[in-house]
Each structure stands twice: as C-alpha cells, then as structure tokens.
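The structure under discussion appears below in the form of structure tokens.
Of the protein chains in this complex, one is absent; all others appear in place.
The block that comes next holds chain A.
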Amino acid sequence: MVTKKRWGERMVMEQLINGLTIGIIYALIAVGYSLVFGILRLVNFSHGSVYAFGAHMSLLFISMEFGIVPAIIASMIFTGMLGIAIDKLSLEPLRMKGSKPIAALITTIGISYIIQNMLMIVFGSETKSFPRLFNYGTVRIFGVNVGSTQIAIFFISLVLLVALTAIIHYTKVGLAMRGVEQNAKASYLMGINVNRVVTFTFFLGGVSAAIAGTLVSGYYQMVSPGMGFMPGLKAFSAAVLGGIGILYGSVIGGLVVGISETFAATYLGGSYRDAVAFIILILVLLVRPNGLFGKKGIKKV
C-alpha cells in the first residue's frame, strides 16, 4: 500500500518534470509570438516555421561538424536573419502602405507556407534524426531520476528568458521596444526609429525560435519540416492564455500548457494530448477574455 502510494507520487513528480521541460520550450516560442504581438498587434503565423527553420539550421551546422555550441550560435544568427528578412521584405512594405491588420496576418501565413515547403525541398520531407544534446546521464532530484538533457533544456531556456527580460527592461533598445509597444507614433516623434525596433524584435523572435527548435530536436532526437506546426499553435495558445503581449504571461502560459498536456497524456491517454492546450485556452478566454494577465483594452472612439 505504502509502496504503491510512493510510486504514484514519483510518477506525478516525473510527469511534472516532463511537463516543465516541454512547457519552458513552449514558453520560449510563446515569447516570440508575444514580442511581435506587443509591438505590431500582429499574430506572426510564420513563427512555427521559423522554429522549424532554426532546428534545420542547427542540424545542418552540427552535421558540418561545427561542434554543438558553435552550431547553435550559427543557427541563432541565421534564424535571426530570417526573422529580419521576413519583416523587411514582407511586413515593412505593408506598414508603409498602412494596410489592414488582416493583410499582415495572411502575409505571415503565406510566409509560413513558403518556409515550410522550402525546407521540404532542400532537406527532404522525411523525419531526420538529431543528436541528443547535453547527455551526461541522469541525476536524482527529489527521489526521481531526471535526465541531464531535461535539466539543460530547463536552465538554458530559463537563462534565455531572463536575458530577454533584461534586454527589454534594462537596455536602450528595450526601452525603445516598450515605447513602441505603448504608442508607436509618439515614439517616432521622440526620435525612435520604429522600423529598426520592429526589425530587432523579429531578430529576437528568430533567435528564441532557433534555440527552442534546437532544444526540442535534441530532446526528441528528430527534425522534420512540419515540426513547427503543432508547437507553434500550442505556443500561440500559451501566449494568448497568459495575455498576449505580456512576457511573463507567455512564460506562465507555456508552463501551464506543457504541464497540463503531459498530465493529460498520462491520465487520459496520449490521443487527447494535442487538444488539451486548446481546451484550456477556450475555457480561460471565456472567463477572462484578455488572458490570465492581460490588461483590459479600452476601446477608443
């Protein structure tokens, strides 16, 4: 009886740790959505495929024997550049024209198609294996065996999230970002180069997506061009769940989604795993239409 209870507790702990691992990655992707949404009020549907692009870049550089850390850094830079290219080539002209928000939304969907299918053409549509990152055996924490990969993922993501927060709160460009977020026109009049701030935001989004993509690929040891679709949607729900545009909201949203779907997969069966994020999202939005931490928008006439 006692052993059975212990076993149950251990199982809960293990699932909690699995959920935290996947949740913090969702948080990292969600932050990319949140950053762009905060500044442009735009849902960047290309983010999922940017994430897949990051994973493929890492695979490419690792297979070219760069060593893991330089490969990840190279991937971050290239994916960041992709983010910049997306903004400069497709979204900036729309802003210049003063297009409707839905035009930008459809543009990002189109870009997502382009990136995903280019990945398929260049790398092949099959699932490729990816080396396991940071594998130094398991560690015992709270009586549970935890893989070092999971610990590494958790801490790398945490460091990145802290770094992103620091950039936004303590640097000049972060100040500019917050300014543009609150009022783009006023920031422009104060001498902030709004377009450069937006481009930088896309760069940050690309970098975080590249890291998230690489970490996930290392965790599951596989890469495929369509890999960004589901995590993209779930991270997006996570961002909306926490209140899109608010960074800590996205992080908490990501953790909630990650943990709840891991538990759902264990206790309800794996087949409902993918639906959990959306069910939670819909339930939360019914009670709090602006997300858990979202500010209530004031409609101006």
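Here is the rule we use: a contact is a pair of C-beta atoms (placed from the backbone, for glycine too) under 8 Å apart; a residue touches a chain by one contact, two chains touch by 3 or more; residues count from 1.
One rule holds for everything that comes next: contacts and distances are computed from a predicted model.
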Listed names "Ubiquinone biosynthesis O-methyltransferase", "Raffinose/stachyose/melibiose transport system permease protein", "Amino acid/amide ABC transporter membrane protein 2, HAAT family" or "(2Fe-2S)-binding protein", matching UniProt entry of the absent chain: "Amino acid/amide ABC transporter membrane protein 2, HAAT family"
Selected from A:11, A:64, A:103 or A:186 as touching the chain missing from the view: A:103
Residue among A:69, A:121 or A:189 touching the omitted chain: A:121
Positions on chain A where the hidden chain makes contact: 37, 41, 43, 90, 93-94, 99-107, 109-114, 116-118, 120-121, 229, 233, 236-237, 240, 244, 271-272, 274-275, 277-279, 281-282, 285-286, 289-290, 299, 301
